[in-house]
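A single protein chain has been omitted; all remaining protein chains appear in their positions.
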């Protein structure tokens, strides 16, 4: 069990098959990356198998262009200029499961997290 | 422009790389499929390029197992027994763009849709 | 067992990695989607594991361009104009297997199908 | 232009996402690999962009298991025992295109090919 | 241009199609992730397009199992126990290119990096 709040900062590069015809990142791809980050953070905190129970409202504030680097909780960075823009946030509710696949309690996150 | 409400029913088979270690569908994969369906429906209605503006709360009510067929707006079907379970719903807000990438109006959906 | 003929209409969007250098859909990708549709239809009819025994002659009548939506038994649709063109058909012979992997009989399809 | 008949022997390893629930290779995956080989052979012969015009009847004679190596025109090999079985053959008709995307003639294949 | 040494810590989950039949991570997949990290670090430092000039000797010290999280410069973590093992290191030489694709100089990395 970790003492500090676990984190999972995903770093992805936006490739052509992540984008629509305007060359901007598909919302569904962004949601999948955000859920993957939530899955890893929750696994690291609970040290159990976790599943997604609910994704809360996600607003897509700026468009992410092909060729940009994406860090999830979701910052787009132009690899040439270094400009970074926060582009979306989300909230995912995860459930920890015991060895029988039954929901189970996990320790509270550290205060302030 | 279509006279009736456009629809896009996606049909996917849950493969090993869509699942976690319990063999159930990742939430992020489900969200990506739902956004893809929203993208197709909105494209067919607006006949313009569309982007995701917001995904609203999505609840994952039942687990979808590997080897099941998934229809998005999201029914899991056991291919052997034919049993079907509605497993989640979602609401995605899409924005239509004109040729300059500027948000633009689209006709209202048919009443009752 | 279903009373009516089962169907499986796949809906795919043609992405860059589905196309050749002219930006048109690879024949092999189309064949894979057609087989996937055949697999789902046959699974739904037989409610058994099925395998492909034979694909019959497939003619590719029109080219499908990147960015079009594809419905298998295989209609290409331009998402902006809504124009639809039937582009290919195929016939796949599937075999149902019992629990031991042995070919097994399935009920006849409804008349008129 | 090559003097001898060009060839393209693809070598693939059958992974979990190429297989059904019996752990055997999907027919559609095999068809996609066969088309890819036909595309490469025809490109090498014509030295032009080629497209698939027609796939002729393909019979699937033996099942290919996960973890086997596949050589297209389509031999499955068990990597541990070295046993090899010819499992299917196919015939793909390709069309060469000139710089304007118009079908165009290519030299005859060498005799005996 | 960043003042501090840029970093790129990739976080990946080992899925079935990243592994061999013993369920351990393919060396080639690890190399691809390491090169991706090198590409991102070098892009962030040079703020130019970079290409790989040379990968130096890479030793694979421990096996990484399916279902583990991988951080590149390459730590495997069991998501249930939290155990972490350094499993490999590598050295990739990258070249920065100017707008014409010609190799070009970049500022030195901060001392101590």
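Points to keep in mind about this one:
Per-chain numbering from 1; labels A, B, C, D and E assigned in written order.
We take it that contacts are C-beta pairs under 8 Å (C-beta built on N, C-alpha and C of every residue); 3 or more make two chains touch, one makes a residue touch a chain.
Here the structure is a predicted model, which means the values were calculated and not measured.
Looking at the complete complex, one finds that the omitted chain is in touch with A, C, D, E. Note on the undisplayed chain: of the listed residues E:8, E:49 or E:76, the one touching it is E:49. On the side of chain A, the interface with the absent chain consists of residues 15-17, 67, using the contact rule stated above.
Hidden from this view is one chain, which touches chain E at 20-22, 24, 26-29, 31-36, 39, 49, 51-60, 63, 92, 97, 101. Annotation for chain D: contacts to the undisplayed chain at residues 1-2, 8-11, 13, 36, 39-40, 43-44, 47-49, 69, 77, 79-82.
In this section, only the chains that are shown with their structure count from here on.
Looking at the partners of chain B and chain C together, the chains they share are A, D. Of all the chains, the one whose CA centre sits at the greatest distance from that of chain C is E.
Between chain A and chain E, the centres computed from C-alpha atoms are 20 Å apart. Our note on geometry: chain A versus chain C, Cα centroid distance of 34 Å, whole angstroms.
Contact of a single residue of chain C with at least two other chains is seen at positions 36, 39, 49.
Taken pairwise by the contact criterion, the protein chains fit none of the simple patterns, being neither a path, a ring, a star nor fully connected.
Contacting chain pairs in the structure are A-B, A-C, A-E, B-C, B-D, B-E, C-D, D-E.
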